[in-house]
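Can you keep this structure in mind? I'll have questions shortly.
Every protein chain except one is present and positioned as in the full complex.
Letters A, B and C mark the chains in the order given here, with residues in each chain numbered from 1 onward.
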Amino acid sequence: MSEVILATQGLQKSFGALKATDDVSIDLRPGEIHAIIGPNGAGKSTLIAQICGALASDTGRVELLDRDVTALNTEQRARAGLGRTFQISALAMEDSVEDNVRLGAIGAMGSPWNVFRPVSRSADVVARANDALERVGLTGARETRCADLSHGQRRQLEVAVALTLEPKAFVMDEPMAGLGADGSKTMTGFLDGLRDEAPILLVEHDMDAVFALADRISVLVYGKIIATGTVSDIRASDAVRTAYLGENA
Amino acid sequence: MLTLLIIEQVLNGLQFGVMLFLMAAGLTLIFGVMGLINLAHGSLYMVGAFAAAWVAGATGSFLLALIAALAAAAAAGALVEVLVIRRLYKAAHLDQVLATFALILIFSEGTRWIFGSFPLFLDVPSYLSGPITLPGGIAYPLYRLVLIGIGIAVALGLWWLTARTRLGIQIRAGENDREMIAALGVDISRLYTLVFALGAALAGLAGALVGAIQSVQVGMGEPVLILAFVVIVIGGIGSIRGAFVGAMLVGLTDTLGGVFLPELFKLFMESGAATQTGSSLASMSVYILMSIVLIWRPSGLFGVRA
Amino acid sequence: MIREGVINWAILLGLVALPLWAVFADEIFTITLTTRVVILALAAVGLNIALGIGGMVSFGHAAFFGLGGYAMGILAYHAQTYAALDFGIVEIEGTKSMPVIWLVATAISALAAWLIGLLSLRTTGVYFIMITLAFGQMFYYFAISWGAYGGEDGLSIYVRNGFPGLNTLVPIQFFGLCFVALCVALILQWRLRGSSFGLTLNAARQTPERVETVGLNPMKLKLLAFVISGAITGLAGALFADLNRFVSPAMFSWQLSGELIILIIIGGVGRLMGPVIGAMIFVALEHWLGGLTDFWHVYLGAILLFIVLFSRGGVIGFLTGKEGPHV
Partner (left out) sequence: MASKTRLGCQNREKTMKNVLLATAAAAVMAAPALADIKVGMITTLSGGGAGLGVDVRDGFMLAIQQSGRDDIEVVIEDDQRKPDIAVQLADKMVQSEKVDVLTGIIWSNLAMAVVPSVTAQGKFYLSPNAGPSPLAGKGCHENYFNVAWQNDNLHEAAGSYANTAGYSNSFIMAPNYPAGTDALTGYKRMFEGEVANEVYTKLGQTDYAAEIAQIRASGADSVYFFLPGGMGISFLKQYAGSGVDLPVVGPAFSFDQGILQAVGDAALGVVNTSQWNKDIDNPTNAAFVESFQAAYGRLPSLYASQGFDTANLLISAVEAADVSDAGAFRDALRAADFDSTRGDFAFGSNHHPVQTIYAREVIKEGDVFTNKIIGKALENHSDAYAGECKM
């Protein structure tokens, strides 16, 4: 097993004069949760988009399992082992919960081309989807239309879809956003156990969750990583305090 | 001789282009601001032409006819906006297509009901008729030069309107963010009616101006409508500048293609067959142009990338 | 509110019962009219796969309808005149056999759909609507000026093509053929909707970025859907040509593309039987209103307007009380 699962080197993306990300180099090691924090507009979403291939980088590279995936597009990176969740749920709202996880399972198996056989008869797809639903605790809601789900359930479903992919690394964009205290606690517990399956690159605003979960934290401000370290390192960092918490040191 | 012919054909292409621009400008404004696909825009063109023909017949004044065309089309536009279109802004594009298609049917057959099945008479006023001689010895119809002038004037006016006036700021804001301008206290439904009426008036003006040298008849709007859509798609939807460039491209391609493609084919084909082949290709040329532009730039020349 | 399944069976039953009644009542024209409904419905079922499931609003499906029609027209014309089709390298005999014609019609339409889809799918939204329109218009103007096969006059095929074991000249038998074709297409759409392809395609319409993140290419999914869609509409074109024993460039016109879209909206976008009920209503309106007044388009327009403004989700949406997919 490689020492580093996912790594970026010198990633940069500009929108006109604005540098959304600037020379970002981070890595994700086996078994860890690496959190990215930063104020609004710091470039977190841009960074995720660059890592997952939704946005082409101006310079820099992305490596997954020692393989350069910079030139690959989103779907190829997904097949290479990246499992992403979205900040704003990107679910098929008109479809049932079950269909949404099955989408992930079909993607993971690379088998979307059968136009005639009902999905329900593909035992492996069904099993994989059911498994993911059960793990996030959505089995009871499998028939529900996605649009009728509560906000918390949608976050759970986002994670479930990523689970079906059995990725080598998760990239999660604010999985706690909008969850209540209870929801947040459940999700935290769940992610805590997930790190053994695959490491998680976690972008999150919920500081309690971040401090509870993260093995390492990187702080992104104005597109630059200003600090990387353990929870206590970051808590102690003056630079972070100045830039992020807006306090005058 | 050939240079003269080319210059004359380029003028023709420009004239066709500016008239397409009048149609396309309204269409692109309405789409840009309200997000509405308005198939009935061609009907407003027809309304303008019929109003002009009717007033010109009654009063003999071309100027009054033009004013009537503007007024009638703007009024018809505002009426339709308030009665029907307003309910469609939030609807899917598909519903808009069906609803405005239904409006075409109502407008067309309604007009035939009122004015009968035969084309109406509308002519160029005597003070604008006949050719004038341009430098270089080209005899060119004065009226067509006037059309080019009016078209360019309208284009400049629209530029001024969107870039320099309060209404223009509201329009541009509306394109970007509806909630924002509502939050700024702009009466959004009045703004929409206004923009729709403005677009309609431009279409009506085009109908009246073109009606004087073409046939004022039911169904005259649809071919122009399709071309106007081609124009705004080439230019990039929502962009007035794009509409202008697109209109010029389409006008020139259509005119020059129709003249020179058959001649081109005559270089290596037998004359009759060349004329046929060239003409077929010419009639497809505008659509070929559009597909090439879209394959190259999927959001048109000046469109915002999705 | 009625369950969609019940409505679907009722529609299908009505569609069979009407012509059967007509046979006994000797109302031959009713059979012809119902056959027209079935064929238009078939074309719209094809479009509905692209539009309703895949979210591709094609304003150029007349291209495939026309190609299917001309496949029939050209093959039958060469059989009729006993002149082989000369491709320079190979010569192909014309044919009056429906199965062969259908095969050619679907194959050619599928090929064209693949090419058009490949180019058009670079665009989205209104641009997609317009680029498909552009391709349709190219075929239209080409057909008008293509003198070898009648140009704007079109091609008349004097005797309807044959099908082994049937007498296609008998209206009810031809109806039966078309009805079977429609049923096959409906079964295909129904199975497709529940298959892994249908599931991913439906997701690709709603959230393409999600489909990418599970490792699938939404573009390829849409392209296949567009090809299937075009092929079915092409088959409908061949049948339509056989119904009229005539093909003309009008089959390529943008009005026809528009009509197909309208059939779907009337019935209900993305609904299995949406195109069928849509075609029934449209043909009925066209037929009955046309007799009432010269200015029947005004009433047709008013009715269509009413449907859009007051019945989101089309007739089936109205009956089931459920909104359909958003496109």
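We adopt the following convention: a contact is a pair of C-beta atoms (placed from the backbone, for glycine too) under 8 Å apart; a residue touches a chain by one contact, two chains touch by 3 or more.
Keep in mind it's a predicted model, so treat the numbers as computed, not measured.
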Touched by the hidden chain, restricted to displayed chains: B, C
Contact with the hidden chain (one of B:Y143, B:F196 or B:F302): B:Y143
Sites on chain C contacted by the missing partner chain, in the whole complex: 27-30, 32-33, 36, 141, 144-145, 147, 150-154, 156, 158, 171, 240, 244-246, 248, 250-251, 288, 290-292, 294-297
Absent-chain interface as seen on chain B, which is shown: 1, 4-5, 8-9, 12-13, 15-16, 108-109, 112, 116-121, 123-124, 129-131, 139, 141, 143-144, 210, 212-220, 223, 255-256, 258-259, 262, 271-272, 275-276, 279-280, 282-283
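Following the convention adopted for this analysis, only the chains that are shown with their structure count from here on.
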Topology of the chain contact graph, where touching chains are joined (line, ring, star, complete, other): line
Cα-centroid distance, chain A relative to chain C, in whole angstrom: 43
Of all residues in chain C, the ones touching two or more other chains: 326
Two or more partner chains touched - positions in chain A: none
Residues of chain B defined as touching chain C within the complex: 31, 37, 84, 87-88, 91-95, 97-99, 101-106, 108-110, 112-113, 226, 229-230, 233, 237, 276, 279-280, 283-284, 287-288, 290-291, 294-295, 298-300, 303, 306
Chain B contact footprint on chain C (complex, rising order): 51, 57, 119-120, 122-127, 129-131, 133-135, 137-138, 141-142, 144-147, 254, 258, 261-262, 265-266, 269, 295-298, 300-305, 307-309, 312, 326-327
Residue ranges of chain C touching chain A (in the complex, touch as defined): 188, 191-192, 194-200, 202-203, 206-207, 209-217, 221, 224, 228, 325-326
